[in-house]
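All protein chains but one are shown at their positions in the complex.
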Amino acid sequence: MTMRPRYRTALFLAPAGAWFLAMLVLPLLVVIVYSFGERGPAGGYAPAFTLDNYLNLGSRWTAFRNTLTMAPLGTLACLVIAYPLAWFLAMRADARWRTLLLVLVIVPFWTSILIRSYAWIFLLGGQGIPSLLNALGLGNPRLINTPFAVLVGIVYGYLPLMVFPIYVSLERLDKRLLEAADDLGSPPMRRFLQIALPLSMPGVATGCMLVFILLMGEFLIPAMLGGGKVFFVGNALVDLFLQSRNWAFGSAVAAALVLVMLITVTAYMRFTRRWAGGRDDVALM
Amino acid sequence: MRLYALAVYLFLYIPIAVIALFAFNAGRHASQFEGFSTQWFGKALSNPFVMEAFRTSLTVALASAVLATLCGTMAALALQSVGGRLRAAFDALIYVAVMVPGIVIGIATLIALVTVFNWLNPVLAALWPLGAAAPQFSLGYGSLILAHGLFSMALVIIIVRARIAGMDRSLIEASADLGATPWGTFRQVTLPQIFPGILAGFLLSFTFSFDDFIIAFFVAGSKTTLPIYVFSSIRRGVTPEINAIGTMVLAVSLVLLITAQGLLQRGRRRA
Partner (left out) sequence: MTDRKDTISRKDFLAELERYRKGSVTRRHFLGVTGLGLATTVLGAAVPGLMPRRAHAEGSIGDRVVLASWPNYHDPANFEAFKAKTGAAVDMSVFGSNEEMLAKLQAGGTGWDVFVPTNYTISTYVDLGLIEPIDLSKLPNYDPASFDARFAEPGTINGTVYAVPRNWGTTGYVVNTSQLGALAKPTSWKEFWDMTKAEFSGRTMVHDYQLTTIGNALKYYGYSFNSVDPKELTDAEKLLMEVKPHLFAINSDYQPSMRSGDAWMSVAWTGDAKQLHRDMPEIEYVLGKEGGELWSDFFAIPKGAPHRDAAYALLDFLLTPEVNAKEVAFHGYPVADKRVNAILPAEMLNDPIMYPAAELLDPLEFGAAVTLTDPGRAELMARFKAA
């Protein structure tokens, strides 16, 4: 009954390997092959070998720029809002209510992001917050279909992904360290900066990573709250495959996006690994 | 601090309140309130497409989570005893699978499968005996499950591996010294230790698939998952039916949560 370990290992790895090959390697290879092709006569793809698609990437510069500014900005906004909340939950909240409060952070996540974004269309639209501000005599700003609206949608959509990892790392933190610092007369800000913040860095790194990766491929929030005016690379891809039907150029844009992500994420991981003290499980989970 | 937390919870729940409010709208529009009515709840519950989309989402989420958890756990276990190039290759694949944006996975899967099917279907049709219509490969359950499971599987491998890394190895050695078979050791020592990781991986996989719109949007073919149904309802012009669906899902989860919390509290007080 006992199998030779080598065969067992091979057998255990085979399904995952086959899955990766069929659903990851093959599709990405097709994308790479198509990215050197041409637009078909009625749209789609026609075989060819040309670098034109890559040379034409400049025409999507705005989309790349928007993504590369909004993704870090959105990540930062999530972090700034999530950290104090995670702190409150881990350090201050009544232990009896902590679980409930934690779950309440994630409950909105259970309604589709589509419905939640739709609610924001109403809230940020003329009959929502702007009319409220107007009634209060604070002007009547246009909010919907602006980068600000997209940012609100991003924070709303991704906040729980940031709160949880930070909460977990703060929760694990040995509170006696903070008490000891307090006993030794260290001011609160210094205690925070020298003890709590460095020790919660793994959670911060994980949260930022998760949010950043998801934001780089985002297309729904800008489509719904940006009115087609805040265009991400994801929106450019949807347009190229589901509207303008240029599979070849679309493939080049997709390849470029993956490359940009490989570079930024790898750089980020190098950076945080040094920062968070060499733990290599930090960035991914 | 408390005030700050309250503000964040308000931010989180005001849109939810808006959704719930318009679910009770008597009018057809989801933005102009025209009186109170519960008709949309009935409409949502009796709409066969909503129920079917729900079933499709459930099936896809369950199947992809089960497969991803199984294949991912097996791979994580096997990767312990693998080194060199194979290990590097798997590490790279896991890294890429987690990092490539969903939208690229969706598009790449779509064009790859369309291309493959365009070649495979005629061959199959030609090979099919007796002139009857041959089955055709097309996008649907298969592509949804496999495309969703890909990311999930990478996630499961990462989580289970972290769990294995944190495992107490001396227990395994002790078990082997005491003469347990490898299977016995696995079942009695390894599995209980890595099980929380497997469960977490399964739950994450399920949630990811159940929620996913972007990948499904490209690879669902003629199948409609719940997020796709919601998307097309929004494009059709939102009626409060969508609000009703969202509200019901939330209400059920909230009631379950609060009951659970209440029971826990009572149990604790007694103890």
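Each chain carries a letter (A and B) given by its place in the written order, and its residues are counted from 1.
Keep in mind that, in the parts below, a residue touches a chain if its C-beta (ideal position, glycine included) is under 8 Å from a C-beta of that chain, and two chains touch if they have at least 3 such contacts.
This is a predicted model, so every value here is computed, not measured.
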Sole contact to the chain not displayed, among B:V114, B:I172 or B:A200: B:V114
Residue, one of B:L3, B:A133 or B:L178, that touches the chain absent here: B:A133
Contacting the left-out chain in the complete assembly, out of A:L13, A:L28 or A:A63: A:A63
Chain B residues touching the omitted chain (full complex): 29, 31-32, 48-49, 110, 114, 117-119, 122-123, 125-135, 138-140, 221-224, 232, 235-237
Touch list for chain A against the chain that is not drawn: 39, 41-44, 59-60, 62-63, 125-127, 142, 144-145, 227-229, 231, 235-236, 239-246
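Criterion: only the chains that are shown with their structure count from here on.
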Intercentroid distance (Cα basis), chain B paired with chain A, Å: 17
List of chain B residues in touch with chain A within their complex: 1-2, 4-5, 8-9, 11-16, 18-19, 22, 30-31, 70-72, 74-75, 77-79, 81-82, 86, 90, 93, 96-105, 107-113, 115, 146-147, 149-150, 153, 157-159, 162, 165, 181-182, 211, 213-214, 218, 226-227, 230-231, 234, 238, 242-243, 245-246, 249-250, 253-254, 257-258, 261, 264-265
Touching residues on chain A, where the partner in the complex is chain B: 2, 5, 8-10, 12-13, 15-17, 19-20, 22-31, 34, 45, 81, 84-85, 87-89, 92-93, 96, 99-101, 103-105, 107-116, 118-120, 122-123, 125, 127, 156, 159, 213-214, 216-217, 219-220, 234, 237-238, 241, 247, 250-251, 254, 257-258, 261-262, 265, 281, 284-285
